[in-house]
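To keep things clear, I will list the structure first and then write my remarks on it.
Of the protein chains in this complex, all but one are displayed in their positions.
All chains are identified by letter, namely A and B, in their written order; residue positions are counted from 1 within each chain.
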Amino acid sequence: MTAYWNRLSVGSRAFLIIVPALLVVGAILTVAVALLLPPVLDFLAANLPLARFVAAAAAIIVVTIPVAFVIIYMELKVIAAMNLRVGPDRVGPYGSLMSVMHGLKVLAKEDFTPRGVDVPIFTLAPIVVFASIPLTMLVIPFAPGVFGQDFNIGLLYFFAIGGMSVVGLMMAGWASFNKYSLLGALRAAAQAISYELPLTLSVVGIIILAGTMSLNSIVQLQAGSFLDWNIWKQPLGFIIFFIAATAEANRTPLDMTEADQELVAGFATEYSGMRFGFFFFAEYVNVFVVSALSAVLFFGGWNAPFNWPFPVTLSLDPGGMGLGLIFLIALAPVAGTIILGLPFWLLSSRVSTLRALVIGFVLFNLLIVGAFMGWAFVSAAWVSGLVWMMLKTFVFVFIFVQMRGTLPRVRVDQLMSFAWKWLLPAALLNIFVTAIAVSILANR
Amino acid sequence: MDRAFRALIERTFGDDLTGPVRQRHDETEMRIRPGDVPQVMRTLHDDPRLRFEYLGDLAGVDTGTDFQVVYHLWSVVTPDWLRVVADGIPRDQPRIPSITFLWKGAEWMEREAYDMFGLVFEGNRDLRRIYLPDEFVSFPLRKDFHLPDDASRSPGGGVRPMEDAATPADAAETTVRRTAKAR
Partner (left out) sequence: MTTPTRPSLDDPSLTIPVEHAGIFEPIPLARTERQREFYDLRDGEMLLNMGPQHPSTHGVLRVVLKISGEQVVDLDPVLGYLHRGVEKIAENSDFHHIISQLDPLEYVASLFCEWSPVMSFEKLLDVQVPRRAEYIRVLTGELNRIASHMLFLGWYALDLGGITPILWSFAERDEIVEMLAAITGAKLLFNYFRIGGVNGDLNHEFMSRLGDWMSRAGAQLEAGMGLLNENEIFVRRARGLGVLDRETALRMCATGPNLRASGVPFDIRRAHPYSVYPELEFEIPTRREGDSLARYLLRMDEVRQSLRIIDQCLHQMPDGPVMARLPRLLRPRPGRAYSAVEGPRGQYSCYAISDGTDQPFRLRIHDPSFLHLQLVGLLMPGNLIADTMAIMASLDPVMGGVDK
């Protein structure tokens, strides 16, 4: 027996271990699910809101990771383009897997706790900073029906939970046994708190106009064309909101807290490995969330900029085709491949038959996928809403990234004086003018 | 080579000069005693006919027998560089007054001269080593500084112990015998 085992290759050994294990585990799982599923489903049906919350939270946490990856990749490539460089281009096609590699690298690093730190607070700080962000994402409506929860105090909840990250930053700075971290944390806290006020006050205008703090309702009230968006009604509010959001997200030009030319890495100096990864991720997801909020509040959320002039309905009746359906499914790929590959095969002598067939196949797949997505876009409101929402959000993300590449940093005292002396009075002015306008228009 | 300037220097400083004023290419050189440095410098700086407000360089020199401190100055009055050599600083008492009262920027140049030669500038508020670590005990640019003797005695500099040919006194038997198995 041992002799037989020794003669096997590594792959065969792995196969012989994994496959029986999988079979056994599969069998056990099947039995368990069959026995336990009905009571679980009954429980979920009875507590639907709770189930929805858990599902939403899980979905958000799962979604934040690819979103952060995309934003990190964007930052690398877009800033490289602005710097007349290329950016990552080795790791995947055009370097697209670079963020994944960064994530894996951060996981693989040694995770140590320096001497002298306050261990429980040191460990919890990244979690606090990271946890606040997905919780804020819970209230953002991405499409009609696609949101975590629809609180009627959604906006208030957003800012309240978003402020939790300040606590995390201060925990990080204090618990690291390091003067640099302490200074960085103090600056971060001062900056965050100073900009919280203009941030929350700048959206009060919107709340007055909409009459509700529920984000879903705010988006619905902007339905119509792009002329119904809140940006035309609250331009000053948007400017204040955007600047304050830049400060809250700790992005250049207001990124004093992580100015690595001055204080190494600020509050995160003593963090390495996945703990630092948490801070890192939290910042990028925060950028995404804040961009999404800008889109929701001022740019109509999931509303398209113009109404589709005529509704498109596809009156396809698959059942009516009968046997023809089977023929269609069997022959369409072959026919599509040949038809789409034919021009390449005919027009270029360098393209062999096999290559032409492959090209045809790929194009056919793209066509089918495109057709399917187009059908989903025009027929399902949540698909089109999601697409518009993502488009708008990523426009703002792009603006954030571009600001980072272009602008130098504002000094910390200039930052604070700008918040207190300019943004806060401007936000109050905005509220004042909005309230007067609303009362005049209501009385008319 | 400004002949008129040479005459001006000889007139102004007559007795303080310990040697002839030499000129070569575009430099004029005068030699003074180390003790006279403050008043000579002050005259050079303040006198309206001289106006040497620009200190170009402050260097220490070890001539083998004693030390010199060499100052280079520039003025709008003459196209030449003026070199002031404070000559004859004894090796066992390397003291010379500082000119930081006139040019605060000379503070670090004097620190460097102290660091490299051991010249003590009296009146310099911050006379400590600038390039070498504080524990260094010798002065490298002196002519009698020989690596590795001096530097190896200080933990801050000098050769690494591995280059020291003799075996350390507390080496284990195995290290000395260099055999595979310990006895």
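Note that in this section a residue touches a chain if its C-beta (ideal position, glycine included) is under 8 Å from a C-beta of that chain, and two chains touch if they have at least 3 such contacts.
Source: prediction; values computed, not measured.
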Missing-chain contact, candidates B:Glu10, B:Asp46 or B:Glu135, resolves to B:Glu135
Go through chain A and note every residue touching the omitted chain. 79, 82-85, 179-180, 183, 187, 252-253, 255-256, 259-264, 404-414
With the missing chain put back, which residues of chain B would touch it? List them for me. 24-27, 29, 53-57, 59, 61-62, 64-65, 70, 72, 74, 76, 79, 81, 83, 91-92, 102-109, 112, 116, 118, 120, 125-135, 137-144, 150, 153
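Keep this in mind: only the chains that are shown with their structure count from here on.
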Starting from the mean Cα coordinates of chain A and chain B, work out the distance between those two points in Å. 64
